[in-house]
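Only a single protein chain was left out; the remaining protein chains are all shown in position.
Chains: A, B and C, in written order; residue numbering restarts at 1 for each.
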Amino acid sequence: MRTKEDFLKSISDGRKVYYRGRIIDNIALHPTLKIAAMHAAKLYEYSNRTYEDPQFRKISRFFKIPVSPQDLLERYKLIYDLTMYCNGIFNISQAVGSDALFALLITTKTVDKKFGTNYYERTKKYFEKIVKEDLTIALAQTDVKGDRSKRPFEQVDPDMYLRVVATKSDGIIVRGAKAHTTQSAVSDEIIVIPTRTMKDNDRDYAISFALPVNTSGLKLYIRPIDEVEGNTSAVISKKDYEFETLTIFEDVFVPWDRVFLFKEYEYAGFLANLFATYHRFTALSYRSAMMNLIIGSSILVARSNGIENEKHVRDNIIDMITYKEILRSCAIAAAINPIYIEGLAIPNPIIVNVGKLFANMNFHNMIKI
Amino acid sequence: MRTKEDFLKSISDGRKVYYRGRIIDNIALHPTLKIAAMHAAKLYEYSNRTYEDPQFRKISRFFKIPVSPQDLLERYKLIYDLTMYCNGIFNISQAVGSDALFALLITTKTVDKKFGTNYYERTKKYFEKIVKEDLTIALAQTDVKGDRSKRPFEQVDPDMYLRVVATKSDGIIVRGAKAHTTQSAVSDEIIVIPTRTMKDNDRDYAISFALPVNTSGLKLYIRPIDEVEGNTSAVISKKDYEFETLTIFEDVFVPWDRVFLFKEYEYAGFLANLFATYHRFTALSYRSAMMNLIIGSSILVARSNGIENEKHVRDNIIDMITYKEILRSCAIAAAINPIYIEGLAIPNPIIVNVGKLFANMNFHNMIKI
Amino acid sequence: MRTKEDFLKSISDGRKVYYRGRIIDNIALHPTLKIAAMHAAKLYEYSNRTYEDPQFRKISRFFKIPVSPQDLLERYKLIYDLTMYCNGIFNISQAVGSDALFALLITTKTVDKKFGTNYYERTKKYFEKIVKEDLTIALAQTDVKGDRSKRPFEQVDPDMYLRVVATKSDGIIVRGAKAHTTQSAVSDEIIVIPTRTMKDNDRDYAISFALPVNTSGLKLYIRPIDEVEGNTSAVISKKDYEFETLTIFEDVFVPWDRVFLFKEYEYAGFLANLFATYHRFTALSYRSAMMNLIIGSSILVARSNGIENEKHVRDNIIDMITYKEILRSCAIAAAINPIYIEGLAIPNPIIVNVGKLFANMNFHNMIKI
Partner (left out) sequence: MRTKEDFLKSISDGRKVYYRGRIIDNIALHPTLKIAAMHAAKLYEYSNRTYEDPQFRKISRFFKIPVSPQDLLERYKLIYDLTMYCNGIFNISQAVGSDALFALLITTKTVDKKFGTNYYERTKKYFEKIVKEDLTIALAQTDVKGDRSKRPFEQVDPDMYLRVVATKSDGIIVRGAKAHTTQSAVSDEIIVIPTRTMKDNDRDYAISFALPVNTSGLKLYIRPIDEVEGNTSAVISKKDYEFETLTIFEDVFVPWDRVFLFKEYEYAGFLANLFATYHRFTALSYRSAMMNLIIGSSILVARSNGIENEKHVRDNIIDMITYKEILRSCAIAAAINPIYIEGLAIPNPIIVNVGKLFANMNFHNMIKI
């Protein structure tokens, strides 16, 4: 299997990463950014990360295609446990990518049936490459959007959503930007999917594809990590952390075998939602683990102030435990009651969305506490 | 198996039931109270209510002793489905009794090990009788309590908690009252357990036993059911309903073979909590089903006022669905992660309590909506 | 000044009041309904209820036309204090009527300026009659509405909103029903105003007028008061209480001098909102007083259970005090920052609406507590 060292070596590959106005040569050596690199690399240290797959032999458990409640329960557990291994901070390295790949396997098969295309074969081959090489993958979904009351094709600036600008015999040229791409600067690959439902006029925006992060024309701008570089105590962990980029596609070429959706606008929303369902399940799994960090920190702060047994402090701790256990319960219940499309088990969409809604509506209250 | 008719006949057995100041001869004929009798009887109509047990042959699924996550999942499903069969109203007839019996099977075995008593054998025999005769059981736990800042033995009036007042060769005499005993007037049996943790001085209050509802000295006062008898629209269902009694024990004799705890104060809290854990799991199961009645009613009201598609109404419906699915998820997750004592599977206590806390804290908001 | 006895005698005047299917001859003698009559009559017992008016001599303080912050502050205090005199229950007898009369004085002057009508003179004369005879007034605003997604003229049944059905030389004929008319059965007069903004096609619904409660064709159906007549403890007061009616106008004749708005649909919303502004100010005033009843009851319940000093109980009491004082603060701040139309001081609309929104959004939480 790939090692931590293999991984760290491979991300120094000429990729264009910018931070605070400068280009970064080797991210694993930068005093702040190396936190994200080392954190990503922890995936490869985690002892319980592989299993024997009948098709592939020994592979990362993240790439086990879920076909049963049991598979989804194990995936929840894997994400929860790896988050605990990373001191309560989510390790996205193969999580978000596998979420996207499962959604793509389903979507491409569905699109192929409808339109007679051959996206599924491409996706399957790409998936096999990822699995065999044990790669990490970032996921770029959220466009910068511009005026949200307008659809992609209605925007004054046509590049508010990522789009195809040219079609060639060997591939396509894409242009645009994606916001908040977590850990892209320390991933091997980047998968792009649409961010919303699209209609006829939006067809140039209805695309999905994958690229190595060092592809020519791809530029990654990491947001300023003030909370780590400043002297404040505002950051909950300096050991483990993940950084987002503004990811810019400056007329980037994508070969056909890495294109998974191409103007089939009818399935843009289908793919976006399907990925979201898998990824919200992932979010419920890691956030319930992350709550242990927050609960533990809170108890430590209370103890060091001599107030851990005060009634209002105990009530607050109970509120945090309630929040955590509800997230965890939703993950488990979603795993136990999957729906199935094209043979893949998908975490129950109603429960996943209810859990994520609850998580987001109440997160600020957790921070207040 | 016992039929609806068997059941209805058997509850006209000389039991002392009072309503609005009068004694009620046949509850199944009273214009208001028959609602509760007919609702209870629905248990016996429900088609999917039995299974083939290796020990007992065909028995009620409520009495299947849970020994695995799967058993608990099926119990959740049974309670959910029977509630739906009863138009969204919980059918407590064998649910609360089996919750109590599971808790008693565990507690008595534990007490016997500690004190060399033989409560477990008595409990097991009583359990077998219930199962074979397919009886319904009410559960009396909540004492009237008096001054809540004082323990049972400290109360000015010694009868604020139910207690042993005399011990005889063939049994014991108990005195006191239990509040809010659901459906006792239409049950075959009544099981009594302590309501709280107790200490040395409280030993006379540390008792558990069972009685047929028509036992001499037992008096049941049904609360006024104004919400059904008035003309208001305040009641959510007039088809299905359950009524509580103030249950008075006027120096009632209990034979030894129906006594399951006798002054072992160390286990009063253990039994009370264990029952609560099973019963809160039951509550999560039926309340999530009951929410369908409330959600459906809300949608009907909105539709008849022409506002079903208004944003704020849809937001309210989403809030209700969120509430329901969180309850359901907690039930499922508690089933999937049981703890085990004496071989019985107990729904995960943390998840069960988190779910119940969430349910109670947010119930008023559901009603506001 | 009018006395309690004068008032009680005068409401036995042939008015058509129905309760639980029967016509009620003398409401002051009915075992349940007399609670509302005696409560209304308390207005006339309250010692601090009059002042010397330069125009009218000694009159009820409710009819002092507000022209300054000080007048509004005194009105807030009057409503608060009278509510306390009535054991925490609002006394609407002259409160809602004066709210409506202030709104009508402003609206009619505004309409007259626009259309050259003479509604203001009529309103003024009616106001003087009310003041001199020291009458009580109910206010009928809320139509039964039907399909709320449709405007009044669009309803399948044209009587879903109250409307003019005929115009005669000496007056108009009106038909329809108003819901939730508080204390109409024990008032001398009833004032009718529109419930919403209206447009051109709704002009037949854009009407305002006043009638003695015993007018021919007017029928009052009191809702079932189950919470008092039952044996439950669900009602917070049996000493003081106010009852609502469904108020039916069966082709009722209204003479012109009692018509205050007639098809000027442009001002239906203006009048409705202006009344609401005055009445929400009234609501903030009496509800903050009513909270004393709820807070006091809660403390008594806590004390009798021996838990008044428990931390969570104290937190709950603090939450109730916070709620009460915010309502009171909004009433005071609205009085201090009035707006003025036609010389009358109107409680600050933003603050009044913020206060009422807060009051309604949090009321269920107060009840939960």
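What we mean here is this: a residue touches a chain if its C-beta (ideal position, glycine included) is under 8 Å from a C-beta of that chain, and two chains touch if they have at least 3 such contacts.
For clarity, every value in this text was computed on a predicted model and none was experimentally measured.
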Selected residue (touches chain absent from view) among A:E5, A:E227 or A:E342: A:E227
Absent-chain contact - pick from A:M1, A:A166 or A:I307: A:I307
Touch criterion as defined above, residue of A:R20, A:R57 or A:K239 at the omitted chain: A:R20
Residue among C:M84, C:I173 or C:A333 touching the omitted chain: C:A333
In chain C, positions touching the absent partner: 73, 318, 321-322, 325-326, 328-330, 332-334, 336-337, 350-351, 354-355, 357-358
Residues of chain B in contact with the chain not shown: 311-312, 315
Hidden partner chain, residues of chain A it touches: 20, 145-150, 223-224, 226-227, 229-232, 234, 305-307, 364-365, 367-368
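Basically, only the chains that are shown with their structure count from here on.
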Inter-centroid spacing, chain C versus chain A (mean Cα positions, whole Å): 58
Chain centre separation in whole Å, for chain B relative to chain A (CA means): 46
Residues within chain C bordering two or more other chains: none
